[in-house]
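First the structure, then my questions, so here it is.
Missing here: one protein chain of the complex. Every other protein chain is in place.
Presenting chain A:
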Amino acid sequence: MRFELTADQRLLQTATADYLEKSAPLGVIRALHDEGRTFDRDTWRRGAELGWTSLVVPEETGGGSVSGEGVVDATVIAEQFGRGCAPGPLAVVNVVAAALAEAAGADRHAGLLGRLLDGSMVAAWACCAPGRGWDPEAGAIEARPDGDGYVLDGTHDGVEHGGDADAFLVLAHTPEGLSQFVVERDADGVSVLPLESLDMVRGFARVDYAGVRVPATALVGAAGGAAAAVERQFQLAVVLQCAELVGVVERVLEFTRQWMFDRYSFGRPLASYQELKHRMADMTLWSESGQATMAAAARAVQERRADAGELVSVAKSYLGQRATDIIQDCVQLHGGLGVTWEHDIHIYLRRATVNRLMWGTPSAHRRRIADLLNV
């Protein structure tokens, strides 16, 4: 639960919650999964009208926050996505939109940005080497200068919603250093392989680039100057992911608590056994701590503070681990029902597990913290 939302943020929160409940209840998510689909384009477009895609993009470039604090606003949406394990490319579209809007010479990509904002197109951030986690140096493919443009060769793996993307923001090394390019899905030499995902509807893909020719205007920002933007995009992706974890955990604890009141054993509710009460107390503490650290990270990213990178990693290292700890113990409290396909808890466990693994595992974030502390 958020304590200090503005009236506009509350409106955004309620509108998103209501719309997700109507358009994408768990039954719809199961149906999408059965059909091998990730999300519904019309639903996404209407979500964009509610503000899902535009909060972290400045007004001058077509976006707009509701509170003046777009990153915080976006975490309000992400939390609701977590509560419903909602379908849709929320994190990646926001990350790519922010990247396009913030880069020097942003008007080069105004067309794509506009279509991301209105929900008619989807873009994904391709930045991880196959089999590797978050490591931008290793994840950057090769971009060789060729005439007026560049030729891209290499492979990206674990591209979130890569199978749905109309365009990619591609991390690459040019001779000048770390750079980012916009590459169309249907450019010659691009092939996309959707991968089977642990999540019901959040897809991942492998993207291969075989001699993909792009003009210099495909660069986002200056050649070789992407390192700071990449770190910023990573922070945004992680903080949205953490907000989603907060929502997932909050919802699971709500229905598990209710189950403990309703389920009787030996003539008394589960909620009357001290051993179980104490486990719920621990889980409540972890959930509250997770909300606290996510909110602090969101504020730091919002304000572009120097410690934002550290706080984001603190939040992810904690929430990534605790979220799955909590949900697994809630599975235990549900008994045999908890490990059935029919019970909904696995849908939440799937989302939490995927979030734990992507954008840096808790362990990887701890190593990042140690680096930032100059141990």
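In the analysis below, a residue touches a chain if its C-beta (ideal position, glycine included) is under 8 Å from a C-beta of that chain, and two chains touch if they have at least 3 such contacts; residues count from 1.
Please note the rule applied: contacts and distances are computed from a predicted model.
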{"item": "Among \"Oligopeptide/dipeptide ABC transporter ATP-binding protein\", \"Acyl-CoA dehydrogenase\", \"ABC transport system permease protein\" or \"RNA polymerase sigma factor\", the UniProt name of the subunit that does not appear here", "value": "\"Acyl-CoA dehydrogenase\""}
{"item": "Touching residue (missing chain; options A:10, A:132 or A:278)", "value": "A:278"}
{"item": "Chain A residues touching the omitted chain (full complex)", "value": "1, 3-4, 257, 260-261, 268-269, 271-272, 274, 277-278, 280-282, 284-285, 288-289, 291-293, 295-296, 310-311, 313-314, 317-318, 363, 365-370, 373-375"}
